[in-house]
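The block underneath contains the structure these notes are about, expressed in C-alpha cells.
Removed: one protein chain of the complex. Kept in place: all other protein chains.
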Amino acid sequence: MADVKVYQLSDIGKSLQNMIEKHYQSGFWIKAEISKLNYYPKTGHCFPDLVERKNGKIKAQMRSIIWSTHYQKISKNFLQIAKTPLEDGMQILFRAKVSYHQTYGFSLQILRIDPKFTLGELAVEKEKCIYKLKQEDLFLRNKNLASPLLIKRLAIISYNTSKGYADFLNIINQYKNEFKIHYQLFPSLLQGDKAEQQLVEQLQLIEQRKTAFDAVCIIRGGGGEVGMNCYNSFDVAKTLAEMSLPVYTGIGHSTNETVCEMIAHKNCITPTDFAYDVIHKFKDFALRVEVAQQQIELTVSHAFIYTNKYLQGISINLQKQVHNLVRFQYQKIKQLNTQCQLASPRIVNSARENLFQIQNGIKRKPVFVLHTASQMLNHQKRILSLLSHQILNSNQQLLANQKQRVKYLSPEHVLKRGYSLILKKGKIITDLDNLKKGDVIENLTSKGKIKSSIKDIQK
Amino acid sequence: MKKMKYNQALEELEQIVTEIENEEISVDDLAEKVERASKLIEACKGILSKTEAEVEKILKGMEGEE
Amino acid sequence: MKKMKYNQALEELEQIVTEIENEEISVDDLAEKVERASKLIEACKGILSKTEAEVEKILKGMEGEE
Amino acid sequence: MKKMKYNQALEELEQIVTEIENEEISVDDLAEKVERASKLIEACKGILSKTEAEVEKILKGMEGEE
Amino acid sequence: MKKMKYNQALEELEQIVTEIENEEISVDDLAEKVERASKLIEACKGILSKTEAEVEKILKGMEGEE
Amino acid sequence: MKKMKYNQALEELEQIVTEIENEEISVDDLAEKVERASKLIEACKGILSKTEAEVEKILKGMEGEE
Partner (left out) sequence: MKKMKYNQALEELEQIVTEIENEEISVDDLAEKVERASKLIEACKGILSKTEAEVEKILKGMEGEE
C-alpha cells in the first residue's frame, strides 16, 4: 500500500471537474424525455429526470437542472410556442452544459429548450394516436352512432367551477320552463397531465350507466389554450371512442382540433355552442311535432276534399259511361237497320239478274236446236238422191255387161271368126260315130251353106 | 200455274235450261218445254215483284220509326 | 200422211237411207222408197217449221212481258 | 213380153247367160236362148229408165219445196 | 213479340242481317226475315228506351242527394 | 245495404264503372248495375261523412289540449 498513491477526494473531484470542463467547454443540443419534471414552485428551480428509452427499456438516465432564472424564460417561451406547459413524459430538445461540482457532483444544466421540437414530437404523437385509432376501427365509431333526436338526459364531464359549465347551465336554464333537461355532472380535471386519468375514469363510469343518459358531453371553458394534450391521449381517445353513448365536446379553445374533438360524435367547439345545440334539438323536436300536427289537420282535410271529389268524379263518369253505352247500342241498332235496308233489295236484284240470264239462255238455244235439225234433214235428202242414182247407174252397168256377154256367145258371132257348123239332115253333128262314108252333110258358115258328101272319116 | 215457291220454280227452270243446253230435249217436246220455262220465269218474276213490294213496305215502316 | 211425230219420222227416214245405202232395196221398190223418204222429210220440215213458229211466239211473249 | 218385174227378168237373164257359158245348150237352142236374153235385157233397160225418170221426178219435186 | 232479352234480340238481329248481307236467305224467306228483323229492331229500341229511362231516374236520384 | 267498408264499396263501384266502360255489361243488366252503383256511392258518402265527423272531433280535442 506504501507504493500506492493516495488521492484526496477533492483531488479526484478537481481532476474530474477539470477534465469535464475542458472536454465539455461549450454546450450541447441533447434530445431526451422528461420522465419527471420536479419543479419546485417555492424556489423556482426545476430538476427534471431525463431518460432515453429504447423499446420501452431505459437506455440512459440522467438528472438535470434548470435554474429558476432560466426556468422562467424557458417555461414562458415553451408555453407560448408549444401551447402546452412542460410536462412529464414530454420529449424535449435542449441545450445543456455538462458540469461537475466537487460537492454536488455531476450535473446537466439546461440552458434552453427548443419548444418547436416538442411541438413536432407532440404532433407526431397525435398522428400516431390517430393512426392507432384508425387501425383499431375506432376513429369514426362514436361519430357513427345514431344522433339522438333529443338530448333530454345528459351526462356532463366538467368541473364545478369551470366557466364553461357555468356558461352551459346559464343557457339551459333560460329554457327550463319550456324544455325539461335532466343532467348530471361527472367532475374531472379538464387539462394538464392529471386530467387524462380522470377523464378516462369518468367516461367509464358513465358507460356503466349508459341507459340513464341520451348523450355525454365534455365541457371546458375559460381556461387558456394550454394543457390540451390530455385530449390527444390515446387512452382518453380510445375510451371516448368506445362509449355507447354519443359524446359531444365543447372544450373551448382555438388551437388545432384535438384527437378527442376529432372523434367525438360532434365537436361543438364551445360549451355555449353545445348548449344551443341541445336547445336546438328540443326546438327542432317541438317544431317537428308542431308541423306534424298542422300537417295532419291539413292533409286530413285535403284527403276528405280529394276523396269527395273522387267520389263525385266516379259518379260523373258512371253517368257518362252509362250514356255512352246506351248511345252505342242505339248506334248499333241503327247500323243494323241500315245494313238491313241496303242488303235486302240486293237479294231481289241478284235473283232478278239470275232470272234474266236464264231467260237469255232459253231464247238462244231452241232456235239453234231447230236449225240443226233442219240442216240434218237436208243432208238426208242429199244422201237419198245420191244413193238412188248410184243404184240405178250400177244396174245400167250390169245390164250392159250381160248384153256384151250374150253377144259373144251367139252362133253368128262364132261363125264370123271362120268356124262352121256341120249339119246332117238339119241337125248339128257333134259326134262322128253317126256318120259314114258317102253321107251328105251341110257346112254352115257366116257367108252361106255348103252341101257336100263324106269321102273318108278319120278318127 | 199454282202458287209455287220461288226456289222450286227456279230449280225446275234451271233443270229445263240444262236439258235444252245439253240437247236432251227432242224437237217434239221443245215447244212445250220452252212454254214451261216461260211460265216459270213469269212466276219467278211475279214472286220477286211481290217480295220486293213487301220488303219495301217493311223497310219503309222501319225508317219511319226512327 | 197422218200426223206423225218428228222423232218417229226421222227414224223411219234414217232407216230408209240406211237400206238404200246397203243396197237392200231393189230397183223395183226404189221409186216407192224414195217417194216415202221424200214424204218423211217433208213431214219433218213441217214439224220443224211449226215448232219454230211456236217457240218464236212464246219467246216473243216473254220479251213482251219485260 | 208381158210386164215383168226387173228382178225376175234379171234373174232369168243371168240364168240364160250362165247356161250358155256352161255350154249346156245345144246349138239348136242357142239362137233361141240368145234371142230370149236379148229380150230380157231390153225389158230390164226399160224398167230402169222408167224408175230413173220416176225417182228424178220425186227428187226434183222435193228440191222445189226447199 | 213476347218480352225478350235485349242481348238475345240483338244476337238474332245480327244473325239475320249477316245472312241477308251474305245472300244466304232465299227469296221465299226474305220478306219474313226482314219482317222479323224489323220486329227485333223495334224490340231492341223499346228495351233501350225503357232502360234509359230507368237509368236516368236512378242517376237523377243520386244527384238530388248531393 | 249492410255496413260495408269504404274501400270494398269503392272497389266494387270502380269495377262496375269499368265494366260499363268496357261494355261488359249488357243492356239487360244495366239498370240493375246502375242501381247498385248508386247505392255504393251513397254508402261511400255516408262512410266519408261519418269519418269526417270523427276526425273533426279528434282534431278539435287536440287543439283544446294546447
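As written, the chain order gives the labels A, B, C, D, E and F, with residue 1 at the start of each chain.
The definition used in the following text is that a residue touches a chain if its C-beta (ideal position, glycine included) is under 8 Å from a C-beta of that chain, and two chains touch if they have at least 3 such contacts.
These numbers were taken from a predicted model, which means no experiment stands behind them.
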| item | value |
| --- | --- |
| Touching partners, among the displayed chains, of the absent chain | A, F |
| Selected residue (touches chain absent from view) among A:Asp11, A:Glu136 or A:Glu178 | A:Glu178 |
| Per the touch definition above, residue among A:Gln25, A:Thr161 or A:Thr211 touching the missing chain | A:Thr211 |
| From A:Leu119, A:Ala166 or A:Val300, residue that would touch the chain that is not displayed | A:Val300 |
| Omitted-chain contact residue, chosen from A:Phe47, A:Phe117, A:Phe285 or A:Tyr330 | A:Phe285 |
| Contact set of chain F toward the excluded chain (per top definition) | 5-7, 47-48, 51, 54-55, 58-59, 61-62, 65 |
| Contact footprint on chain A, counting only the chain that is left out | 148-150, 152-153, 178-180, 182, 211, 213-214, 282, 285-286, 288-289, 292-293, 295-296, 299-300, 303, 306-307 |
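In this text, only the chains that are shown with their structure count from here on.
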| item | value |
| --- | --- |
| Contact-graph separation of chain A and chain F, given in steps at minimum | 1 |
| Rotation angle (°) superposing Cα atoms of chain E on chain F, nearest 5 | 25 |
| Furthest chain, CA centroid comparison against chain E | D |
| Inter-chain centre distance, chain A versus chain C - centres from mean C-alpha coordinates, in Å | 105 |
| Centre-to-centre distance between chain F and chain B (centres being mean Cα positions), rounded to whole Å | 67 |
| Interface hub residues of chain A, defined as touching at least two other chains | 315, 318, 322, 326, 329, 337, 340, 344, 348, 351, 359, 362, 366, 370, 373, 381, 384, 388, 392, 395 |
| Junction residues of chain E - those touching two or more other chains | 6, 27, 30, 34, 38, 41, 45, 48, 51, 55, 59, 62 |
| Pairs of chains found to touch, sorted by chain label | A-B, A-C, A-D, A-E, A-F, B-C, B-E, C-D, E-F |
